[in-house]
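One chain of protein is taken out of this complex; the other chains stay put.
The block that comes next holds chain A.
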Amino acid sequence: MAFISSGYNPDKPMEGRITDIGPRHYEEFYPAVIKKNKGQWDYHEIVKPGVLKHAALSGDVVYTVRVGGARLMSVTHVREICEIADKHCGGHLRFTTRNNVEFMVETEEALNGLIADLESRKFAGGSYKFPIGGTGACVSNIVHTQGYVHCHTPATDASGPVKAVMDEMFEYFQSMTLPAMVRISLACCLNMCGAVHCSDIGIVGIHRKPPIVEHDRLDNICEIPLAISACPTGAIKPTKVEIDGKKVNSVAVNASRCMYCGNCYTMCPAMPLASGEGDGIVLMVGGKVSNRISMPKFSKVVVAYIPNEPPRWPTLTKMIKHIVEVYAKDANKYERLGEWAERIGWEKFFELCDLEFSHHCIDDFRDPAYYTWRQSTQFKFTKHIEA
């Protein structure tokens, strides 16, 4: 395509340049009823899965329909969202912090029209474009990352596993039958962009092999001290190697100290470590961010390795479904997954969920590891011990 200028002049890059204007003010995009009743809301109720009703002191009501979003979406899809908003909601809509889409209307009649319209829309492949749900004690959208779509340090994909897991969890997205909400998140490497460290179920990509050191170009493209200080276990040291009779600066990796976090590759492009058969997924459970009843919790590793199985990740999805099912059956009302596991004891959690406990789950990172071991005689006998 021919070049079409936006008016920017590359010869005078600073001319007419607008900076530091920040985002648009959110009030510009309020629906009228939101603007009018801001700060004056009386109560809300969940009418049915995916549909909320907020009532204001003035007597106004606003219905919100929450629909699932794939997060990664085309302009065509965004335009379709806009078309729906134009048709039913006066051109207004919003996205949630879990990347769902919310449409707001003021009357029950408009609500029914909106719901019927949303439910009728499907992709050619058959999947719902705008599935309604994600409210109350459900599995709402999965907070996830870039994966093989755009990042250079992933150990697994993001969009693929998320689609596979949500297909398996779809009934829980469209219902409110769980003891409490179950938040699932995915990060494609240990950088943990997003919320895996504080989610009921966290899916994290991991490596199992140390980095390859490209001695021939390392000193040229890396700042060696940064690569050394990037290592949490002190496995990297500076060294000199001989290449074609020439001594060059490089680094040496002590493989027995390396736990394959990949931080050094983040800092130094000459230390790649991704591997087809080595990489996979760790499953973490029991995190939460809210202060409700118990304090916020980190999620904990319960499955040390699940292989990457594109395109549907069957082992992963089966395991998650099983954990959610056992939790749904056994936990008390209002009890989050982490609260449940701590109440029954982690040994019982492993037994009920049929998870194999391996030594990988035992913390061995610095002094705080000690506090995760059991300094008590209080425990329950499980089938793990009998075996």
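One rule holds in what follows: a contact is a pair of C-beta atoms (placed from the backbone, for glycine too) under 8 Å apart; a residue touches a chain by one contact, two chains touch by 3 or more; residues count from 1.
Everything below uses one rule, namely that contacts and distances are computed from a predicted model.
Novice: Leaving aside the chains on screen, match the unshown one to its UniProt name from "Electron transfer flavoprotein subunit alpha", "Sulfur relay protein, TusE/DsrC/DsvC family", "Tyrosinase family protein" or "Multisubunit sodium/proton antiporter, MrpC subunit".
Specialist: UniProt lists the chain that is not shown as "Sulfur relay protein, TusE/DsrC/DsvC family".
Novice: Just one of A:84, A:169 or A:268 touches the chain that is missing; which is it?
Specialist: A:268
Novice: Sort through A:201, A:224 or A:273 and give me the one touching the missing partner chain.
Specialist: Touching the chain that is not displayed is residue A:224.
Novice: Since one chain has been left out of the picture, which residues of chain A touch it in the full complex?
Specialist: These residues touch the chain not displayed: 13-14, 191, 217, 220-226, 266-269.
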